[in-house]
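The other protein chains are all here in position, but one chain of the complex has been omitted.
What follows is chain A.
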Amino acid sequence: MNELRDLLGDLVADVDAVFLFSPNASFFEEFDDVDEEIVVVGPENTLDAEPFVELPIDFTDLEGRLRFGIEGALEQGIVDEGDEVLCVTEVLDGSENTIVRVQTNDFSPSGVYDMFVNSRADASVVRDVFEVAIELGKKGQKGKPVGALFVVGDAGKVMNKSRPLSYNPFEKSHVHVGDPIVNVMLKEFSRLDGAFVISDAGKIVSAYRYLEPSAEGVDIPKGLGARHMAAGAVTRDTMATAIVLSESDGLVRAFKGGELVLEIDPEEY
């Protein structure tokens, strides 16, 4: 028993900051008299905690969650590179049962925090598009898997680097992602190939767009198809973020600046 306690002692010794992932109020209060910096990470700042890192989506996988929380804290300057941080979070059963100790430069930053917070489009718009893509990935079109490509932000430039494949069903409409009708509409319109273009403020500008950026020198993981290549290329040529639902493996991937920054499995949400 002592060995176990020592192990835990070693794990928590000399950390610079403690990250609490979505703590409840009583659990958070227990940390009131801890000397180390307490960072709260969660979808909403219900505890009025300071400092706070906002999670835009409910990461179910541990790594994505930790990565986002730590990158967010680094970006905000709450912790420095090389700090030892302790993450307290839940896995599987919903209560705080996991303690992870990492050094903030143990991993190379993926830019996932940067994608949500520093993209041209509003963070909430990026999140809404993610949710739509995840929803679409879960249900598919009449049970069959579908693919979809959403280009979010910098819509003017994206429109100029693309051409229509068909009449734009969203012309003269004022539909925004996050409107209740959108899920159904996008599901129907994802039947035809082509990208959805969404403006900074979340307006759906067009569907059925054929993207024509120059794909030269775009480096995306091998094995991904034309849709992902187009997504990578368009984000390199413009300030947009691209969110892709793969038809073949059903994963949702996000590209920014020509690089893959996030990969999640819709089935886990």
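Quick note on the criterion: a contact is a pair of C-beta atoms (placed from the backbone, for glycine too) under 8 Å apart; a residue touches a chain by one contact, two chains touch by 3 or more; residues count from 1.
The rule is short, and it goes like this: contacts and distances are computed from a predicted model.
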Inset, instruction - Select, from "Glutamate synthase alpha subunit C-terminal domain-containing protein", "Protein fwdA", "Formylmethanofuran dehydrogenase" or "Mechanosensitive ion channel protein MscS", the UniProt-recorded name of the complex's unshown chain. - result: "Mechanosensitive ion channel protein MscS"
Legend entry - Full-complex contact with the absent chain, from A:55, A:70, A:129 or A:159: A:159
Inset, instruction - Would you mind spotting which of A:22, A:104, A:119 or A:199 touches the chain that isn't drawn? - result: A:199
Legend entry - Contact partner of the left-out chain, one of A:5, A:144 or A:172: A:172
Inset, instruction - Just the residue numbers, please: which parts of chain A touch the chain that's not shown? - result: 154-160, 171-174, 176, 179, 197, 199-201, 203, 205-206
